[in-house]
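My questions all concern the structure below.
A single protein chain has been omitted; all remaining protein chains appear in their positions.
Chains: A and B, in written order; residue numbering restarts at 1 for each.
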Amino acid sequence: MKKIAFLLVVLLLPLALHAAKSEVYVFNWSEYLDPAVLKTFEKETGIRVKYSTYESNEAMFAKLKIIRKNGYDVVFPSTYFVERMRKLNLLKPLDRSLLTNLKNLDPKLMNKPYDPGNAYSIPYLWGSSAIGVNAKYVNPATVTSFNDLWNPKYKGKLLLMDDVRDVFAMSLRSLGYSGNDTNPEHIKAAYLKLLKLKPGVKVFNSDSPKQPFLNNEVTIGQIWGGEIYQAARENPNLVYIYPKEGATFWADNMAIPASARNAKNAHAFINFMLRPDIAKRNCEYVGYATPNLAAQALLDPKTRGSRAVYPDAKDFAKGEFQADVGSAILIYEKYWEMLKTR
Amino acid sequence: MRRALSYGYLVFVYLFLYVPIVVLVVYSFNDTKFSTNWQGFTLSWYGKLLTDGPLMEAFANSLIVAVTSSTIATVLGTLAAFAIYRYRFIGRKISFSFIYVSMMSPDIVMGISLLMFFILVGLSIGATTLLLAHITFCLPFVVVTVYARVSGFDSHIIDSAKDLGATELGMFRHVVMPMLMPAIIAGWLLSFTLSLDDVVVSFFTTGPSFEVLPLKIYSMVRLGIKPEINALSAVMFLVSLVTVTMAHLMIAKENK
Partner (left out) sequence: MRFRNVAVVLTLVWITLFVAVPYLLVVLFSFLTPNPAGTVTYTFTLESYRQIFSPVFLTVCKSSFTLALGTSALTLLVAYPFAFFLARIPENIRRTLILLMIIPFWTSSLIRTYALIILLKANGIINSFLLSAGWIDEPLGILYTQTAVFIGLVYTLLPFMILPLYASIQKLDMRLIEASRDLGARGWHIFFHIVLPLTMPGIIAGSTMVFLPALGLFYIPDLLGGARSMLMGNFIKDQFLTTGNWPLGSAASVLLTILMFLMLGWYFAVSRRANQGDMKELA
């Protein structure tokens, strides 16, 4: 009898210890934070991080729609996905008292329409999408507007993103409309204009748009600033251009799903990421811009001075953040399918 | 002459299969975090591989799931193929139809429908649901492969075994299975290959505490796939190569 009891204790002890150990389940892109940061977090707080990955906002959104309990603790939705998720009650409201490092953030990136008052999300990294050119083949001075992409001399050398919102936003902006327009007439106009552009498009790529540039397959196209900044390290001819219509801004945010098991640990994790030294490490590792002012002060001047990554005040004023378009997405998708099947 | 032609063709196909692998291995020494252009030679990715705990954990998870699901799928699939071939039962034709349906289902449909089913039944989403999902999508490939082989059987052999007094089980074990062995092995190899590389179904059917390798890799595309992944693939490839070669040499020695 004693032997059985002893055996039970020996077998169950690891289980008990494991259960006692604090955990936080993070759901993010791969490589989207410095892995060393996770180790530092574990050492300082004793909370183990279990890191799972997704490859797109859409996939993450679909999974979170279905799993309503025992899910992930921290998730990183992009701008308008925060809006969609909070409207569906998929996110937990944040407890400000646990986020003491919030003060480090840049106010001009807070309180955006996709999350008024940042009740559900905290910006983590942000950036813009505009135009990239290979200066060896395209004179950057001649490219000042999205409309320049329609120039026939770029036929067969053009890259567009493979995302319905990004591509249509670019076309809408070129017509003077907002990239978040829900007017079916405007969307149709954007589609007709894109139809003229399509024969000249060599590749649609939203996974890693810098690759076709680096592979010399394209010389001009839509791309994110951070991508150009990184690619320029390998090929200094790659240049980022803010068109006169303005760039589209995006932000990836930290949020806590409603199905989180360890909400307190989740808050601790988010607060940890808001520390200036940690934010700096992440920002340098990933290559995109940090919204953390205190961290920006710690960056090396060359990175901080890169206009591709950190737009100046004028660039910022002209641009607009991506927003949710509600049921208009069905109209967008309809024209996207037509665009792709012509 | 005919010999030379056949060997030449085999070599040609093997080249086609292996050249990209050689490229993959070479680029594991590429000194850059994100590019498909050669930037210089470095061994650092192999070093990083050894210390990358989460990556190795995901890799181990993938291996465990692949071996387990392939084996179970092979057992189930062989039994199913044989049952459909030999026995008349209610739902026989529908079962085979569903095998085809399953094989044709786009991953996203299978992933989402399985996830919804698991939630409906109240299962906790994690390693178990992942395993169930993998067995399910491997199954049709085993069934079709084994069925193709069993349908070419000389039924007289089976009948004479039964005439000599064998039970169904005995006949299956001692007559049918040996004859099916190439197809069974082929089915296992196909399942293992499928399972190791599955992304979409795995994404939807695994839980927060059980990450598998393909998810990690596909998620890296956004920022650029580090050559560390090439290093991992190269290591796995080399280990498999060495194992196969050694097994071959050992068996050859035994046969002498």
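The criterion applied here is as follows: a contact is a pair of C-beta atoms (placed from the backbone, for glycine too) under 8 Å apart; a residue touches a chain by one contact, two chains touch by 3 or more.
Since we're looking at a predicted model, the values are computed, not measured.
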Full-complex contact with the absent chain, from A:Ser171, A:Asn205 or A:Gln222: A:Asn205
Hidden partner interface residues of chain B, rising order: 6-7, 9-10, 13-14, 16-21, 23-24, 27, 36-37, 76, 79-80, 82-84, 87, 89, 91, 93-110, 112-114, 116-117, 132-133, 135-136, 139, 141, 144-145, 147-149, 151-152, 167-169, 172, 179, 182-183, 186, 189-190, 192-193, 196-197, 213-214, 217-218, 221, 225, 229-230, 233, 236-237, 240-241, 244-245, 247-248, 251-252, 255
Hidden partner interface residues of chain A, rising order: 56, 58-59, 61-62, 65-66, 84, 87-88, 162, 164, 198, 201-205, 207, 211, 215-217, 327, 329-330, 333-334, 336-338, 340-341
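Simple rule for what comes next: only the chains that are shown with their structure count from here on.
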Between chain A and chain B, centroid-to-centroid distance (C-alpha), Å: 34
Residues of chain A that touch chain B when the two form their complex: 25, 27, 29-32, 35, 50-55, 59, 62-63, 66-68, 70-73, 207-208, 210-211, 214-215, 230, 234, 286-287
Touching residues on chain B, where the partner in the complex is chain A: 32, 34-37, 39, 52, 54, 112, 115-116, 119, 124-125, 199, 203-204, 206-209, 211, 215-224, 226
